[in-house]
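Below is one structure, written out as structure tokens; comments come after it.
Missing here: one protein chain of the complex. Every other protein chain is in place.
After this line comes chain A, so read on.
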């Protein structure tokens, strides 16, 4: 089904962080990639030379803070590149050339027992960018169609544990299903309806395993867990619809191709799996099938992304690997 195509060289290796691969796929242009290494983001653009972005320090930084994640957020009017770190949130124009906005987290005077960082990035509701934090709070930023006048519109406080990932609906949400899902360290998932004010529609409590990555498609939440399981939840009712013993170790990343419902999963066990989600509107049956497996020898996978909306191509990053591995149709 798939085979290894090309390998893109990164200036530095990727760090072991959840969802550590950002991809921007502009129509009829080659994709751009980003991977986090410690305090920097390595960018491989579709134009121009590779670029590196630094984490921004706070007012009295003793050392450069570590980045936790990076993602391109595609809104109707513009695309922004968002970086999260131990200090706050940085937003850039999509080629990384100009910083548009900076939001600093409240950093305690002395290092507290609980770490402080931002993590979890998603564009939502055609107008907002949501960013998670280690306190469990989700920051909702209102993004103007152009310019730097980004404002913090709301803070959602439903999670008690550090946010791991956030995902917006990529297909068509059934009525009442909500269009945003947020996940945290305890495995708790919250379903939201976005807007001027976000509304909590439902909460799926965790059951002892961290949810490190999450996607939302046609009202189906696909969540990847630290115990190697993938679970499918029905967003409207909060009920579990599928449980897969997918990986032998902690899942680090999921991605979804909206045109076909293909799901990609990557984990510490060196495996990348391609699955197919489907929803039968008549029977209301939700299914998941296994399509393809790739083993990235001696590598703990930390990022996986489809490079096209149908899921015919995908890219992979791994801890200590200075490359992005690209796969295409066999």
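Quick note on the criterion: a residue touches a chain if its C-beta (ideal position, glycine included) is under 8 Å from a C-beta of that chain, and two chains touch if they have at least 3 such contacts; residues count from 1.
Keep this in mind: contacts and distances are computed from a predicted model.
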Protein name (UniProt record) of the chain left out of view, among "OSCP1 protein", "Aspartate aminotransferase", "Origin of replication complex subunit 4" or "DELLA protein": "OSCP1 protein"
Hidden-chain contact residue, picked from the options A:140, A:244 or A:325: A:244
Sole residue of A:117, A:217, A:314 or A:327 that reaches the chain not shown, by the stated touch rule: A:117
Which residue of A:169, A:185 or A:255 touches the chain not shown here: A:185
Per the touch definition above, residue among A:90, A:133, A:210 or A:313 touching the missing chain: A:210
Touch residues of chain A, complete complex, unshown partner: 9, 11-13, 15-17, 37-38, 61-63, 66, 68, 86, 110-115, 117, 161-162, 164, 184-186, 208-210, 226-229, 234, 237, 239-250, 269-271, 273, 284-290, 293, 295, 297-300, 319-320, 322
